[in-house]
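A single protein chain has been removed from this complex, and every other one stays in its place.
Chain nomenclature is as follows: A, B and C, assigned in order of appearance, with residue numbering initiated at 1 for each chain independently.
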Amino acid sequence: MKLASPDRPLIMRGVERTSLGRFLLWLVPWLALLAFGLYGAYLCLALGLNQTNLDNRFAFGLWIFLDLAVIALGAGAFFTGFLLYILRREELADLINSAVVVGFVCYSGAVVILMIDVGQPLRAWFTFWHPNVHSMLTEVTFCITCYLLVLFIEYIPIVLRNRRLRRIPAFLVFEFNLHKVMVVFAAVGTFLSFFHQGSLGGLYGVLQGRPFAFREGFAIWPTTFFLFILSAIAVGPAFLMLVTRLAEALTRKRLVHPRVYTLLGRISGWLLVSYVLLKSVDTLIWLNRTAPAVGFLGHDFYVHAAFGTWILFAEIVLFGLAPALMLLIPRVRQGRWAIVAALLACFGIALNRFVMTIQTLSLPSLPFDKLLLYWPSWQEMASFLAVIAYAVILFSLSYRYLPLYPRERELQADRDPDSVAPRAASRTTLAVGGAGAGTLPTSRR
Amino acid sequence: MSRHRGKLMFLGGLIAALAVGWLGLPIVLYETIDQPLQFSHATHTGDLLGMDCEACHTFDEAGRFCGVPGIALCATCHEEALGDSPAEQHLVEAFIHPNLEIPWLVYARQPDNVFFPHAAHTVLAEISCERCHGPHGHSDRLRPYQRNRISGYSRDIWGSNIAGIASAPWDGMKMGDCSRCHRQRGIVESCQDCHK
Amino acid sequence: MLPGIYEFQWTLGHLIFLGAFFTVLGILVSVLFVSLRKSRIDLQGRRAEVIRWQQSFQQLPADQRQCRHALAGRTQPRVCQRGFACGECPFHARLLASGTAPRTALFGEGSCPAGSGDLFGFAMPASRLYHRGHTWVEQRADGTLVAGLDDLGSRLIGAAPQVELPAIGTEISAQGTGWQICRAGADPVHVLAPVSGTVIATGGPEKGWYLRLQPVRIDAGLEHLLHGEEIRPWVQAELQRLQRRLSPECLGPSLADGGLPVADFPAAYPGVDWDTVWSETFLTD
Partner (left out) sequence: MSRNTTHRVRYGMAIDIDRCTGCGACMVACAVENNVSVPPPPAGDRKGLTWIRVYRLHNERPYPESRTAYLPLLCQHCGHHTPCVSVCPQHATDIDPETGIVSQIPERCLGCRYCMAACPYHARYFTWWDPVWPAGMEEIFNPDVSPRMRGVVEKCNFCHGRRQVALQRAAAEGRRQIRDDEYRPACLEACPVGAIHFGNLDDPKQELYDLVHGERAFRLLERLGTEPKIYYLSSQPWVRRLLHNGIPASRRHPDGGRPDVAALRHQQVLARDPRAEERRRS
């Protein structure tokens, strides 16, 4: 018998996983990073936020920026769910499980960081008990909490599909029934995500005191509300593409059918194009109407060398239009450049969140002020690295023990991805027939 | 019997959980401390002396409520024991003669961030003391003081009921209790009306 | 948050916002509750085995889900969508009606001695009915059924397995777990029960591990089993698959010399992921 890993009985049948030793070796640096980050987070919680380089002027910093970016990247979870369960794009069944896990780690990580970021985490429930329904942050808090619950529920069936857990009839049956109603969770998740992604945009869009971020809009929602939703669903699929490609590269295996990438690329491309278009219109309206109405010319926002007009160009053209067009060209989106395009798009969304949070706060608001600068402390960076380590660890564990890519076994059995039918006998050089049994071992009569 | 076993077990568990919550939790949550001295309001306010609340619980010249009176006020009558009650004996020997203030545990002490102007309620709105303090002024003895082990506040703030449901108008002195009365009286509130 | 709590106001904003929140929460909780309740009903109705088979079937590679008629060459390649429940399959019924496929033959009593019915060196007598999970069924004169592991299956499990047969009186259902085989150092393999019935007797190792079953219905429940001319192409396809598993790169010369297959495959091929081979062979997880 092949010397199997001790955890082999926990791993799905028919798929290859590296040995337990190598897997643990892979986890070690991430666990170390997690421990280091947890120490940083502990310092912030125990000694207070003086451990950070945040201050009265720069009240939001690295954490809020990365939270917004991570939540935008995690949008792939709800959007894939929406496409699969509501719009019935069955191809995406290949990767819905991994999308759920990606969404779960992104959102739970962001929530953990938020809990460190606030000065009084034990009062987090106040927002639920005494909500100010006019605040965008209230909407964000309610929606993200509910959506995290949805993601958790969506994660349950994936966990219960573990080979060992499936043996327990109660788990098997619960997983089966939960999966049958997944469409409800997908719909609720879509509704919630729509609002909190938007509210995260509204968070800054409503700041009348910050003309750089302030936008007019419809009803109570500034235009950033809608732009954040659009950008999140545009880049969510691109991020999933990146994660899956990365997983394929690390495991040296094909995990999803190539047509999934084509579909993700097409969706991402079209949404990105519409986002860039609307973002440009919004920027023009802001520069020519919204900002001048409160006495600012577009020029005023871009006089500082660090935040010159190049950042606007980079955000809209380099990391917006360029990847969008790349993903729209079929040849490009099927080739290797699709990864570059997805990377650019993800970077673009992070840059957008950076501009909305960090740049907004660093531009002086008082007429006699200078540009404000801020550099995160190691505690801030470490806490966030802990989230990344947590994400990698949870994803690795899920990949190893849970059916993250349901078609992996099929694609592995048949290296030719375009054919799922049994391989033609001609490729088996030794046909089975007559009395013999091909290359099967025989003993002399 | 076996058909109903699940239901019975559920019912039993429910009752046990409720008992723990309603009876056990208050014991764990509150510590009970006896007052340093037994004081009978009834003796002072009743037919015998007929003092009113303001005789001891006064306002200063700035309208500030002075709370529980100091030992000097007690000494005006109790320089030496007037009767033969052991409590009075204790007062004279332990506090008046050595001139020590009595470390009273104030049932109605609010958290530090609460600003409660007595004058606005008793003088302007003409609300009786009993409305918030109950028949305390006619009580014969001081009940034990119960302190919340977590917050350190008196149990009277939350009220005697663990669920926080008031059985009498003076049972509970939470923000919601203040606010309910204010709303009934049409008083527009902002946070800083009562918070400092 | 709730009416009566400080700062709750009956304004439109509060009603819309909190209404949406409680609706969402209500939907989540009630859907979760409904699935928990359905799970309980399924467990009580002993549907766990049916659900397990449905899921195992979906997870099988497509070539393991080929229709029996496609294997027999009666039709184009076709993936079964019904978990091999041929009795419920309209396509199967159509083929039977048109005479393209023969009905399940009535078969005589008495088991075949080992070694007879040689098929590629495996003892697979044509007088038996075969389940796709490598079990066979024979009907006895008294109407009871006997079920056992077929020769190919036994050799793939190899020598000296530990077998856990169900206790007498257990009701087993077709495609549910029939019995468990465990080879030292490996995860136990669930062998699918070929037919439904109540276990009335079992046979130990000396008699080759079999179950004697009182069928649920005397006349039915056998349509899904392979028989007659279907057996040969099925075994051939199974051997092809096996061959790919055992030597994926197809290196080395063939020993197509009429030798007999070894009795213990795992011992002969230690480098193979037997766990997977078993799951594919016995259609189980």
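In this text, a residue touches a chain if its C-beta (ideal position, glycine included) is under 8 Å from a C-beta of that chain, and two chains touch if they have at least 3 such contacts.
Fair warning: this is a prediction, and the values are worked out from it, not measured in the lab.
Shown chains touched by the undisplayed chain in the intact complex: A, B. Residue in contact with the omitted chain (choice from A:Phe126, A:Phe152, A:Phe313 or A:Trp375): A:Phe126. Across B:Leu18, B:Ile33, B:Ala72 or B:Ile187, the single residue that touches the chain missing here is B:Ile187.
On the side of subunit B, the interface with the absent chain consists of residues 59, 62-64, 111-113, 115, 117, 119-120, 123-125, 185-188, 190-193, 195-196, using the contact rule stated above. Where subunit A meets the missing chain, the touching residues are 48-50, 54-60, 117-120, 123-124, 126-127, 129-132, 134-138, 141, 203-204, 206-211, 288-289, 292-295, 297, 300, 360-361, 365-368.
The definition used in the following text is that only the chains that are shown with their structure count from here on.
Most remote from subunit A, judged by the distance between CA-atom centroids, is B.
Shared contact sites, meaning residues of subunit A that touch two or more other chains, are absent. Across the assembly, subunit B contributes no residue in contact with two or more other chains.
Those residues of subunit B that touch subunit C in the complex are listed here as 175-176, 179.
On the side of subunit A, the complex with subunit C involves touching residues 1-2, 4, 8-9, 13-14, 16, 128-131, 133-134, 138-139, 142, 146, 149-150, 153, 163, 166, 169-170, 172-174, 176-178, 180-181, 184-185, 188, 191-192, 403, 406, 409-410, 413-414, 420-423, 425, 427-430, 432-445. Within the complex formed with subunit B, the subunit C residues making contact are 5-6.
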